[in-house]
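Step one of this worksheet: look at the structure below.
Complex shown without one protein chain; remaining protein chains in place.
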Amino acid sequence: MESLVYVALFAPFVGSLFAGLFFARSPKTHLVGIVASGLLALSFIASLMLAIHVAEFGAVHVTLMDWINAGDLSIPFGFLVDEVSVTMMVVVTLVSTVVHIYSIGYMDHDKGYNRFFSYLSAFVFSMLILVMSDNFAGLFIGWEGVGVCSWLLIGFWYHKADRPFEENPSISPSWAANEAFIMNRVADLGMLVGIFLIYWNIGSLQYDVVFEALPNLKDGILVAIAIALFIGAMGKSAQFPLHTWLTDAMEGPTPVSALIHAATMVTAGVFLVIRANPLFSLDAVAGVSFFIASLGAFVAFYAASMALSARDIKRIVALSTLSQLGYMFAAAGLGAYWIALFHLAAHAFFKALLFLGAGNVMHAMDDELDIFKMGGMKKVMRGSYIYMGIASVALAGLPFFAGFYSKDAIIETAFNDGSFIIWGILVITAGMTAFYSFRQVFFTFHGDERYKALGFHPHDMYKYVLVAMAPLAALAISFGWFMEDFREFITRNLPDYEMSHHTHHWAWLLGLLVIILAVTGIVIAYKKYAGTGKEAWKRDEVFEQSFIYRLVANQYYVPKFYDEFIVKPYTIASEKFWAIDKAVVDGSVDLIAKAFYKSGDVSRGMQNGNLSSYLNWMGAGALLLVVAAAISAFIG
Amino acid sequence: MEIGIGHYLILSGLLFSIGFVGVLRRKNLLMLFFATEVMLNAVNVAFAAIGNYYGDLSGQMFAFFVIAVAASEVAVGLGLLIVLYKKYGSLDLDVIATMKG
Amino acid sequence: MDNILSILIFFPAIAGMLGFVVDKNSAKAYGVSVAAIELLLSLWLWVLYDGANAGMQFSEFIPVISEFGIAYNVGVDGISIFIVIMASLMTLLGMISLDSDLKKMKNMIISLLFLEMTMVGVFLSLDAILFYIFWELSLVPMLYIIGAWGGPTRVYAAVKFFLYTFAGSLIMLVGLLAMAYLFQVESGIWSFNLLDWYTLKLTDNEQFWLFLAFFAGFAIKVPMFPFHTWLPHAHGQAPTIGSVILAAVLLKMGTYGFVRFSLPILPDASVEFTPFIMALSLIMVVYTAMVAFAQKDMKQVIAYSSVSHMGIIMIGVFAMNAEGLGGSVFLMLSHGIVSGALFFLVGVIYERTGTKYMSEFGGLATVMPVYATIFGVMLMASVGLPLTIGFVGEFLVLLGFYKVSVIGTIIAGSTIIIGSIYMLALFKKSFFGPVTNEKNYGLKDLNSKELTVLIPLVLLVVWLGVYPKPVLGPIDNSVKALLVQMEDHAQSESTKEAIIVSKKEVK
Partner (left out) sequence: MFIDPKSITMDVLNLTTLMPMLIAIVGGLIILTIDLIKEHIHKSLYVMLTILILIIDLGATLGLTYGANEKGFFDVILMDGIAVLSQVIILVASILFIPLALTSKRFHEYSYPEFFALFLFMIAGFQFMVSSDNLILIFIGIETASLSLYTLIALHNRHNSFEAAVKYFTMGALAAAFFSMGVAVFYGISGSLELYQIADAIQTRMAEPGIMILLLGGAGLLLTAFAFKLSLFPFHTWAPDVYEGASAPLAGYMSIVPKLAAFVVSMRIFEMFISLNIEWVQTMIIALAVITMTISNLMALVQEDVKRMLAYSSISHAGFVMVAIALATEKANVGVFLYYALFMFTNLGAFAMLWVSRHKSRIHHARYDHPYEKFSGMIRIMPMGAVVMALFMLSLAGVPPFSVFWGKIYLMSATVDAGYIWLAIVMGLNSALAAYYYLKLIVYMFLKAPISETNQETVYYNVSKPLLTILGFTVFVTVASVFYVNPLIQYITMMVKATNFGM
C-alpha cells in the first residue's frame, strides 16, 4: 500500500517535472499534455485503490523521511491516508484529471502550453501534500505550495498589461496573482501562529499526538489555537474579509479557475476545519465554531447577492463558489463535518463542470466574458449547454442532483442546531443561488443571439474534451445518491451528525421549502432572461443606477475600501519611511561626520602661522595651568 | 631694612613676568630674544638666591649653565635671525608667517 | 590533517600573494582554481567533521604574544563550519561570475583572495584578538572592491562603510580588552581565549557594559537599525561581486559575533537586553521592509530586504532556545545563499542594460524566461516558501521566538506578508506585463557562465529546503551545547528560566 501512496502523491510531481524540465523552452507539444494527464489518471487510480483499501482495512500511515529536527521539534515527511484524506485525494485527482484533459483542448492555441501543464501538475502535487500530510507543518507545506501554484496560474498570462480598476476590477493577471498571494499570506501568518501555539503547548505537530493532547489544554489556549487556525482557513477559502482575491483570481485560465478556485484549493480551509474537528468540536471552542458557522452563512448570502448582478460569466461562477464555501463552513461550524465534506465533494464536481462549461463558452466567444453579449447559444453549443444545465441544476439544488442532498443536509443541520437565523439565511440564499445560476444559463444559451451583432462565430469544444467532462456531469447528477454509503464510510473517522427526531419529522417540509424557493428562482430567471423576440430581456438603466444595484455591482465597495485604506496608506508610509531613512537616520550619521570636519576647519584657525600668536597660545596655556594649579591648591 | 631671600624671589618673579609679557606682546624677533633672555636671567636670580639660602652650590651651578645655554641660544638665534632678515628683509613676525593652516 | 583549519585560512592568502606574479590574462582562471581548491578543502573539512560532537574540533593553539595572552587559536563547531563553507562557495561563484574583460582583473582576484582569508579567519578564530584582526582586515579588501569597481559615488560609500564599521569595532575592542582584564583579575593570567572566557562568571554590571561594547561592534556590522544606513550606500555602489560577498558573508560576522561572544560570555546581560534587541529587530523587520517597498532601484530593494531578514536572524539569536538559535544560524546560511543569488541576478540584468531601475524593465519574463524562472525561485526562497531553504530558518526562528514574546512573533511574522509585498512588487514591475522598454527586446537570456553560477545556488536552495538535516543536525548539536553552557554559566535565576535547554540528549 505504501507504494500506492507514493504513486498517488508523486505521479503529478513527475508530470510537472516532465513538463517543466524537459519541455519548458521547447514549443508546445501534445505529448506533454497527454503524459501529464496520464500521470494524473494514474494518481487517480491509485487514490481509488487506496480508498477501497482504506474502506476495508482502515487508514494507511507512512513516513518518508525527516524534514526538520531542531531542539525538541521534529517534523517528518509523514503521510496519513485515512477516510478524510482519501476522499479529498479521490476528489482532487478526479477533478484534476478531467481538467488536465480539458486543458489539452482549451490551451491548444496558447504558447505557454507546456508551462501550463507543469504548473497545473505541480498544483495537484502540492494539493495532495496538503491533504495527505500527517502533521500541521506538512499541511503548511502544501498550504503554501498551492498558494504559489495558484500565484503562477492566476498570473499565467503575465504579459497582459494593467488596466484601470473601472475597466477591469481585477486589474491584470499579474496583479490578481499578487493580490491572491499576499492576501493568503496574511491568513498564513495566523496559521503559523496556530502552529506555534500547538508546538509550545503540546510539543509536537503530529495530528494524532496533538488531538490526543488537546483535551488537557486550558480553554484559553484552545480558543487561541482554534482562532489562529481558522484565520488560516479564511485566507485559503476566501472567507470575508479575505475574499476579494477569489473573484480577481478569475484572471487565470478557466481550467485553473475550475480546478483551483472552485474544486480544490479554495476548499482547503474547509478541509482544515474538518481535519481539526477534534479541536473544533470541543466545548471550549464552541464559540469559535459557531462564529465559523455564522460567518459561513453570512458569506453564503453576501456572495450570492453579488452574483445576482454580475455580468462576467466567470465572476458569477466564482461568487457562487464563494457562497457554496459559506455553506460548507456553516456545516462544519455546526459540527456536521461529514456533511461539510460531502458538500465539498459534490460541489467540487458540479462546480468544476460549471466552470469548464463556462470555459467552453469563453473559448467559443474568443474569451468574451460579458453575458450581456451572449445569448441563444444552445443551438451552436449543445454539449456545453447540457453540461452547464446539469451543473446549474445541481448547484440550484433541485431534487436527485448532487447539490440537493448536500445542501439540503446543511440547511437541515442549521435547523436542527436550532440556530434559525443561519437557517433562514441559508434557505434564502438557496433561492438566490438558483436564480443567479439560471440567470447565467439563460443569458448565455437562451434569448436573442446578441453575439451575432457583435460578430462572434461561436463553435463548440472538441469532442474529446466534452467526453472528458462526462464523468463530472455524471457525478454532478448522481453523487448524491451515495450519501448514506459515504456517511457510513466517513463517519468511521469523523464524528457522525445525528438529526434529532424532531428535525426528521420536519425534514420533508424543509426540503420542500428549499425546492420551492429554488424553483421560483429559476422561474423568475426564465421569465426575465430567457425570452426571445419581444419578451427579450432589456437592460433596465434606471435599476442599474439605483444605489443597491451599484453597491452590489461594486462588490459592496470592499476592493475600493482596501485600496483606499490599506494599499494607498501603506505605499505612502513606505515612501515616508524611505525619506526619513535618508534624511534622518542616514542624515544624522553624515551630520556627525560633517560636524567633525567643520570643527576641524574651525580649530585650524588657531594655526595662523604667526609666531607671536603661537607664543600667546603657549602663554595662555601656561597661565591656564598655573591658575588651575592655584585654584585646586586653594580648594585643597 | 634687611634684604632677605623673599625680596630676591619677588625680584626674580617680577623679572620673569616682565620677560613673559614681553614674549607675548613683542612682534619683533630681536625683542623676543631679549625677552627670553630676561626670563632666563630672572631664573638665575632665583637660583642664586635659593642656593645661597640653602648654602648649596648646585643652585649657582644651574645658574652658570643657564648663562651658558643662554649664550649659545643667542648664537644660534642671531644666526637664524640674520638669515631670516636676508630672506624677508624684516624681523616682523606678521611677515614671517607663510606656513599656516 | 589536524591543521586543516590553518590551511583553510592561509591558503587563499598565500595564493593571493603569489597572485601578484600571475599574468593578468590568466588571473581569473587562477582565482577560480584557487577558490575551487579552497571550496574543496572546506568540503573536506565537512567530511572530516564529526557532526555528533557538539564541541570545538580541529582546534589549534599556538601562543603568539604569551605576555599578553594572545594566541593563534582556531577551531570549528557546528555553528561556524557551514558559514565557512558558504564563504568559500560564494567566493568561488563570485570569481566565476566576474566578467572576463573586467579592468584591473588581477587586483580584483587578489583582493578577493585576501578577503576570503579574512572571512574564513573570522569564523574560525577562537581567540578574541585573532577574531578582531580578521574582522578589521576584512574591511580593507572590501573597501578596495567597492571603491575601485563601484558606481559613481563609490568612494563615499566605501569610506562610509569602512569608518562606520571601524568606529564600532574599536568600541568592541575596548570591550574585549576589559574582558581580558576581568579574566586576568579572576584567574591571574592574561588570556583572550574564548573558551577561557566562557568559564568566567561576571557581575550584572560588568556584563551590562561589556554587552554594550560588543553590541557597538556587532550591531553596526549586522547592520541593526538605526546603524544600517551604510549598507544601502555600499550595496548601491558596490559591484555585483562586492554586494554578493557583503550580503552573503560579511553581514553574518555581526550575527555570528552575537552568537559566539555576547550569548555565551554574557548570558545574563543577553537575557536582560532581549527586549531592547527585540525592539530594534522588529523595527528592522517591518520598517526596512517598507522602505524596500518604496525603492525604485532593484538592487536597493534587495539591499533593504536583506536588512529586514537580518532582523529575523537577530530575534532568532535572542530566542534563547535551541529552535530559535539553531534556526537563526541556519537562516544565516540561507540568507547568505538567497541574497547572494539575488544580487547575482541583479548583476546579470545590470551587466546587460546598465541600469537597475525597475521602471526601465517590465515584461522581462517574456524575453528572458530562464532568468525569470531562477529569479522566481530565489524570490520564493526569500519570502520563505516551504521546501525552499528560506522557510526552514524563518520558521524555526519565529517558532523559537514565540516563546519569548507572542506579540513580537506576530510582528516579526508579518515579514512573510510585507516580505512578499515588496518582492512580488519588484517581480511584477520588472518581469510581468508587456515589454515596455523596446531596448529590452533584444536582451539575451542567461549564458552558460551565469548558469554555472546560479544553478548550484538553485540546487542548494531546493536541497536544503527539502532535506536540511545534514546541515541542521550539527548546528542543532552545537547550539544545544551552547545553551547548556549558557544556562549553567548564568548567574540569576530569571536568566536560567529564560534559557530553555532542550530536553533531548546533548552530546
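When the chains are written out, they are named A, B and C in that same order, and each has its own residue count from 1.
By definition in this document, a contact is a pair of C-beta atoms (placed from the backbone, for glycine too) under 8 Å apart; a residue touches a chain by one contact, two chains touch by 3 or more.
For clarity, every value in this text was computed on a predicted model and none was experimentally measured.
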Quick one: jot down which shown chains the absent chain touches. A, B, C
Which of C:29, C:96 or C:163 touches the chain that is not shown? C:163
Touching residues on chain B - with respect to the absent chain: 9, 12, 16, 19-20, 23, 29, 32-33, 36, 39-40, 42-43, 46-47, 50-51, 53-54, 56-59, 61-62, 65-66, 69, 72-73, 76-77, 79-81, 83-84, 87, 96-101
Could you please point out the chain C residues that touch the chain left off the display? 64-68, 107, 129, 132-133, 136-137, 139-140, 143-144, 147-148, 154-155, 158-159, 162-163, 166-167, 170-171, 173-174, 177-178, 180-181, 209
Residue by residue, what part of chain A touches the chain that was omitted? 596-597, 599-601, 603-604, 606-607, 609, 611, 613-615, 617-622, 625-626, 628-630, 632-634, 636
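FYI, only the chains that are shown with their structure count from here on.
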Can you name the chain whose C-alpha mean lies closest to the mean of all the C-alpha atoms? C
Centroid comparison with chain A (C-alpha atoms), farthest chain: B
Between chain B and chain C, what distance separates the C-alpha centroids? Give it in angstrom. 66
For chain A versus chain B, what separation do you get between their C-alpha means, in angstrom? 97
Measuring centre to centre with CA averages, how many angstrom lie between chain A and chain C? 37
Partner chain A, residues of chain C touching it in the complex: 160, 163-164, 225-226, 228-230, 233, 287, 290-291, 293-295, 321-323, 326-327, 330, 363, 365-366, 369-370, 373, 380, 383, 385-387, 391-392, 395-396, 398-400, 402-403, 406, 409-410, 413-414, 416-417, 420-421, 424-425, 428, 431-434, 466-469, 472-473, 475-476, 479-480, 502-504
Under the definition above, what is the set of chain A residues touching chain C in their complex? 24-25, 65-73, 137, 140-141, 144-145, 148, 155, 158-162, 172, 174-175, 178, 181-182, 185-186, 188-189, 192-193, 195-197, 199-200, 570-571, 573-575, 577-578, 581, 585-586, 589, 593
Residues of chain A touching chain B in their complex? 604, 607-612, 615-616, 619
